[in-house]
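Please read the structure below before turning to the comments.
A single protein chain has been removed from this complex, and every other one stays in its place.
Going in written order, the chains are labelled A and B, and every chain counts its residues from 1.
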Amino acid sequence: MTSPHHGTTLVLGGARSGKSGFAERLAADTGLDRHYIATGRAFDDEMRTRIDTHRTSRGDLWTTHEEPFDLVGRLAAIDAAGRVVLVDCLTLWVTNLMLEARDVAAESARLVAGLPALCASVIFVSNEVGLGMVPDNRMARDFRDHAGRLHQQVAAQARDVYFVAAGLPLKMKG
Amino acid sequence: MTSPHHGTTLVLGGARSGKSGFAERLAADTGLDRHYIATGRAFDDEMRTRIDTHRTSRGDLWTTHEEPFDLVGRLAAIDAAGRVVLVDCLTLWVTNLMLEARDVAAESARLVAGLPALCASVIFVSNEVGLGMVPDNRMARDFRDHAGRLHQQVAAQARDVYFVAAGLPLKMKG
Partner (left out) sequence: MTSPHHGTTLVLGGARSGKSGFAERLAADTGLDRHYIATGRAFDDEMRTRIDTHRTSRGDLWTTHEEPFDLVGRLAAIDAAGRVVLVDCLTLWVTNLMLEARDVAAESARLVAGLPALCASVIFVSNEVGLGMVPDNRMARDFRDHAGRLHQQVAAQARDVYFVAAGLPLKMKG
């Protein structure tokens, strides 16, 4: 009997939209062995508290990996049939790449190009950040552009795409 | 003959999305006796104008209450079968609580816990504020977190949840 393969899923939502909780339930529902890639880095106590709160709420059923930069390498290293990998979240990954002056467009393209070959099911969580006012500073506008382009690319590859608001998922694709 | 009871409804939307107008039409469609709880306070002329414009556009078919803080107490005082209560809006209520350094999480929990016992139908209007860039200052981030958590809690209790954009409702639950 082969494990079910769910391909790529994208879960988009705003801050405190319940997108991570929804993605975790999607992962649990697969019945697969659960891996979690946290892209966030704890620069300060506020961030550390957010990360720890998330980890505690997930419980012991997950293997957690912290990976701020090399998402492609980490996905390759974890990849196996019978596994589901939740990546939380793409926007923090883009932030990390920008802070290190990496080529975000190239890294994004590499990530998306590698998705079809993965044996694991992958669920990406990401923040929709483009529905407010235009930011005053150039770096914030660039960030918004990078994030939006990456979302489009991942969504084009994904089998399922959800938009989450107030904890409720709206299926956009699949 | 008993009055229809519509339970709790949540109407989420952006600024100038038409969410209040949509909620008012929902309330009118119930055929119930209409009460309106305005949570906003007029600190300046701009805010007073916004409040007065809303009140005028509602007309004489509503009993209006101004209640910036004690939403739980006010709902209990108004509560009766055959009534629909429109609360506009939750985000202003959260703002008011924060400005007075109240415990927003505790107040939110108390509000949500009391909803199932109400005899009136209740429609909450609230601003979705989490789909733009991460705000620079801590208080704004806390506000976003409080609002987002409250939306999730109310949505979990609600029978119907709508997301409104450009005056058009998208049903997310119900």
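To be clear about the criterion, a residue touches a chain if its C-beta (ideal position, glycine included) is under 8 Å from a C-beta of that chain, and two chains touch if they have at least 3 such contacts.
No experiment lies behind these values; they were computed from the predicted model shown.
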Among A:Gly14, A:Pro68 or A:Pro169, the residue in touch with the chain that has been omitted: A:Gly14
From A:Phe22, A:Trp93 or A:Phe163, residue that would touch the chain that is not displayed: A:Phe163
Hidden partner chain, residues of chain A it touches: 10, 12, 14, 128-134, 138, 144-145, 147-149, 151-152, 154-156, 161, 163, 170, 172-173
Residues from chain B at the interface with the omitted partner, ascending: 13-18, 46, 128-133, 135, 140, 143-144, 165-168, 170
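Keep in mind that, in the parts below, only the chains that are shown with their structure count from here on.
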Gap in Å, rounded to a whole number, between the CA centres of chain B and chain A: 31
